[in-house]
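Heads up: the structure comes next, in structure tokens.
A single protein chain has been omitted from the complex, and every remaining protein chain is retained in its original position.
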Amino acid sequence: MELKNKRWSSERFLAQRKEVLGGWPTGANVDFEEAVAYHQALPPGKIFAHKLEQGKKEGVTFAQPRAGVALVAEHIELLRYLQDEGGADLLPTTIDSYTRQNRYREAETGIAESRNLGRSMLNGFPAVNHGVDACRQVVEAVGVPVQVRHGTPDARLLAEITLAGGFTDYEGGGISYNIPYSKDVPLENTILYWQYVDRLIGEYESRGVRINREPFGPLTGTLVPPCISHSVAIIEALLAAEQGVKSVTLGYGQCGNLIQDIAAIRTLQELGEKYLSEKGYPEVMVTTVFHQWMGGFPQDESKAFGVISWGAAIAALAGATKVIVKTPHEAVGIPTKEANAAGIKTTKQVLNMLKDQKYASTPELEQEMEIIRRETGSILDRVFDLGEGDLAQGAVRAFQAGVIDIPFAPSRFNTGKLLPARDNHGAVRLLDYGDLPFAKEIIEFHREKIAERGRAENRSPSFQMVIDDIYAIGKGMLVGRPK
Amino acid sequence: MELKNKRWSSERFLAQRKEVLGGWPTGANVDFEEAVAYHQALPPGKIFAHKLEQGKKEGVTFAQPRAGVALVAEHIELLRYLQDEGGADLLPTTIDSYTRQNRYREAETGIAESRNLGRSMLNGFPAVNHGVDACRQVVEAVGVPVQVRHGTPDARLLAEITLAGGFTDYEGGGISYNIPYSKDVPLENTILYWQYVDRLIGEYESRGVRINREPFGPLTGTLVPPCISHSVAIIEALLAAEQGVKSVTLGYGQCGNLIQDIAAIRTLQELGEKYLSEKGYPEVMVTTVFHQWMGGFPQDESKAFGVISWGAAIAALAGATKVIVKTPHEAVGIPTKEANAAGIKTTKQVLNMLKDQKYASTPELEQEMEIIRRETGSILDRVFDLGEGDLAQGAVRAFQAGVIDIPFAPSRFNTGKLLPARDNHGAVRLLDYGDLPFAKEIIEFHREKIAERGRAENRSPSFQMVIDDIYAIGKGMLVGRPK
Amino acid sequence: MQKKTLVLGVIGADVHAVGNRILDYALTEAGFSVVNIGVLATQEEFINAAMETDAQAILVSSLYGHGELDCRGLKEKCVEAGLDDVPLYVGGNLVVGKQDFAVVEEHYKEMGFDRVYPPGTLPDVLIRDLARDLH
Partner (left out) sequence: MQKKTLVLGVIGADVHAVGNRILDYALTEAGFSVVNIGVLATQEEFINAAMETDAQAILVSSLYGHGELDCRGLKEKCVEAGLDDVPLYVGGNLVVGKQDFAVVEEHYKEMGFDRVYPPGTLPDVLIRDLARDLH
């Protein structure tokens, strides 16, 4: 099938649909028209796009956890607890890793084992195996909107089932759920898969049912510079919009430097709107999501609370529409419901204390925003060039050429030349910019920033700096200084 | 005895000393010359002023807990734990409330009961009852400097014993340990008591032993506007300097608004240095201490971690020399050692992550600093006027006239007309400025700030706003909005 | 209807004044006549104030942790003074540290208190209980 950034025809979509729904027996229970009716009957308070729009208007930042366990009743109990005790404004359903790799048979084993052992043996909720009705039980059990969060390169069947199941928001994208989440799935394939997902949402949209889409912002979660995640987020937003998506939440994973993080969220909102509108989709609503630090966490729970709070503070000061919350168990394992609620409560305390305080513009912040704008602009310009006008082709070629390069990604379709490291103030810069199409001044800017740190630490910049930075937050620091 | 801001003669000091040391049998064990020798033998790493100076130079913010229990062995165990597990940079010895009121007999009962019941029945360490040698055991048991923290209007005997006992920092002052800590002790008396303490420290100083002094910044801990705590801190610093103190740490209790809090710490450092040098004590070293929110805390521990972290973040961004740490048990009771260490670890995680980030000046911050400078200047000018040149007299008369007025203070020597309330962004402003000697524009500034909030909340400013603000942080908010 | 009189104060060497001020305000707003003896109040001050004003209830606060030591014997002194029937309430942070409240309550009830309140109790709760107990 030819990859083009062009809205799929009904025929093409429907032809593929049969095959998709046949992927696992539960696919047979998807009845699109009935699902549309189901969505139309949902109260506005359970619709993601509606709540996000409200929050954006009022300038509040919502808190959303990650959470999912193997069995339906336990999953419902978990979500209710996060809503009632944790005070979550928005809820997730995190999908297990077998489902993410379309290994539904292994997921089935995981469900059985979980029943036998009385504890979840899966790291998430296997929604495909459970099917449409189980999803609706989940949606109906809680009072706030629920989103599907996963990491699935081919998430077509998962989308069919969960959206028919009443979920109103779907995370992921053809790049962001491929490169960090797989090893040898070609980008062409996943972009096609995700065009399907977006086209499906466009189908819902055409019946007046709004499903929000959220490209996965943090990518590998580890020292990803804003220009990389911004470029991916914007490409995926444009691809989604073309298939008929009308509401997107663009994401960014906290790096840790106050100025850089605020600049990132502000430019993400701004550039997202700019590109969508310039490329012909001015009606798409753009909101933002800030992820609390996505890399290695400290094992000590008190220290984890510190990391969580600092993330919450930045989300509020930057004015992100929502924040994805970490937990005090992060470094060790999937959190208990209590630990998960604890993370939300800490976050909400900070969000609430800061909700009437915004970070005013400063020359420093302006400079950082300008850097991000220029970097992202250079990358996206080149992507469009490479695609000779077609964004989907451009994206594939950009990865081939290293014009987009995601640090530490497992995929062999990622060049992996980029080496990020923190500067002397903790902002993520580039020790090696690989094949990014940056202007001379930008390259010089990064070089000087890293050199400045090298001077302060009395060492030459090297891969050891990167390693030190990867461990740093887990060891209670931001910048990985030599001992 | 006549109250004047004038260095006491040796005779006067020594005459009073006999009486002071006779206040409780343990006073007999104080041998000043021997104590000087003891201090001279302390390694620099155990000397508060030394460590603070280092920190100030390097721009790091140190973390210090509060802690004290009834019995010596348990107190040592507690401090060691806070040092080793918590990573405290500086340690305290918090004194119990009977000792603070010079009720040594009741403290003795508390010690006995604590032995019997196997748990501390006192809310602190009764240092006077335990005596000089016990204090030295404490100082010797740990590797970082230890400070006496209390709330004692008449702390002369406590100072004699703990300083002879090897502590190198002493909190309090004739105003800050009277007005928030007693009901009917005249200010004249406590200023005299504290002249004695400062004179004693001056005596140590004259033998080359440096004891740091820390006026108690937060006062009642509840919506105290910066100009009030700054005025008290500066007066106490000047009174101390006159008696020969050469190192002071000026304190401020977090209000909760980013800009106001940073402005407060920056102006505290600046104004402290300015007044000390203008009034003839340019050699005094000034450092600052930021107290994490000192008013009512949320009971939920996760929420408390949020409050703690936000305090840590501001301390770091503002560049305070040290931060006094709260614990997740704050709203409920004296913390266990684990809870106390948890508060320190959270704090240090945030401090470390922010240590290479300072908040750059902005017009907004500049404006807030200017407000604090003008307000504090107006108050201090009037204090000097009222004293006809004598600061000690001026301070007493300023309280009589309501020129200084501490919100919610229990003392009948405080006029208690001031009503603080938060503005629409959470900064503490004045709903009623009582008899503060403010210029018209400043009064208008406060009126408008509170009115702006009233408009946003659709209610007229009243005492209900104040009550709502007192409860707000405990309920998970900063500004106490109507329901 | 005659206003009901309450004696309010913070016992012992305790100076926590904020809650006391708020309770005073809230109880007054709720129609009680409040005799507030403030912080650093002795047992004798509570009893004298109650006798002098013919109070219908005595409300003791203790925040700072020494409550157990400070409250001991208060009920006995009330009985001696003929105040047997005047309800005796206590609230605040009644012990040193975070302890199981059921145990704390039990302990204070043994000391003769009629109602015992956990940390952070809001005035509404008190006002509701007063309405129930005083009629």
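Each chain carries a letter (A, B and C) given by its place in the written order, and its residues are counted from 1.
One rule holds in what follows: a residue touches a chain if its C-beta (ideal position, glycine included) is under 8 Å from a C-beta of that chain, and two chains touch if they have at least 3 such contacts.
All values reported here derive from a predicted model rather than from experimental measurement.
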{"item": "Displayed partners of the chain not shown (whole complex)", "value": "A"}
{"item": "Chain not shown: contacting residue from A:5, A:129, A:147 or A:220", "value": "A:220"}
{"item": "Options A:26, A:162 or A:182, residue touching the unrepresented chain", "value": "A:182"}
{"item": "Contact residue for the chain not shown (choose from A:50, A:66, A:100 or A:130)", "value": "A:100"}
{"item": "Touching the absent chain when the full complex is considered, from A:246, A:291 or A:329", "value": "A:329"}
{"item": "Footprint left on chain A by the chain that the document does not show", "value": "96-98, 100-101, 103, 106, 109-110, 113, 119-123, 151, 180-183, 220, 222, 295-296, 299, 329, 331-336, 339, 408-410, 463, 467, 470, 474"}
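Note that in this section only the chains that are shown with their structure count from here on.
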{"item": "Arrangement of touching chains [line / ring / star / complete / other]", "value": "line"}
{"item": "Inter-chain centre distance, chain A versus chain C - centres from mean C-alpha coordinates, in Å", "value": "54"}
{"item": "Separation of chain B from chain C, taking each centre as the mean of its C-alpha atoms, in whole Å", "value": "30"}
{"item": "Centre-of-Cα separation between chain B and chain A, whole angstrom", "value": "45"}
